[in-house]
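All protein chains but one are shown at their positions in the complex.
Coming up: subunit A.
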Amino acid sequence: MEWSLYYAPPVAPGSSSCLPCGRPLGTPGLTLCKARVYRRDVKEQKIPAGLLVFCGGGVGASLRWILGLLFPALPVTLVINVLGAFALGFLLTFLALSGPEDSSPSGARRRTVRLAVGTGFMGGFTTYSSFAVGSIELIQDDAWGGFFLYALASLCLGFVACFLGVWGAEKTASRQAFHVKRQPEKGGIR
């Protein structure tokens, strides 16, 4: 994974293409920065977002099913949703605080983790549909007390757990002082 910096003299008036690589200006991935350096981002090497989400989602859904089989007596959906809310709050905040999702190697890793573990796994692991149908089924069985307990516990614990996750990530990230590492990762003039 590498990206190269091309240093080019100013583009001649009337010209509309990058001198070193010949691509027309305005091509996606071709950025003009203040020092008139044309940088070609290696966008083509990114793992497709949909694939990452698909794989993560498959693992999440499978794990949710397996846990349901292992613990039939527990309100597994409730536990999973609350844990997932905590984990996603923590993960997304931690990723956001640790740096940008640019074309650098660590930026690409952040993107991969966000899509596969965040959108994919956490999204597939937790479920709103089972929560909703489970709640209505409690009403159908005339268990109104159970319904309110289940619904309120899911929503309140879920919210608090997520909030704690976000807070925990803020504490962890600031302790590691990620914001100090602002220099460009690799590169240099070739």
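Quick note on the criterion: contacts are C-beta pairs under 8 Å (C-beta built on N, C-alpha and C of every residue); 3 or more make two chains touch, one makes a residue touch a chain; residues count from 1.
Convention: contacts and distances are computed from a predicted model.
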- Chain not displayed: protein name in its UniProt record ("Fluoride-specific ion channel FluC", "Teichoic acid D-alanyltransferase", "BFD-like [2Fe-2S] binding protein" or "ABC transporter domain-containing protein"): "Fluoride-specific ion channel FluC"
- Item | Absent-chain contact - pick from A:Pro75, A:Gly107 or A:Gly123 | A:Gly123
- For subunit A, which residues lie in contact with the unshown chain of the complex? 49-50, 53-62, 64-65, 68, 81, 84-85, 87-89, 92, 115, 119-120, 122-133, 135-137, 139-140, 151, 154-155, 158-159, 161-163, 166
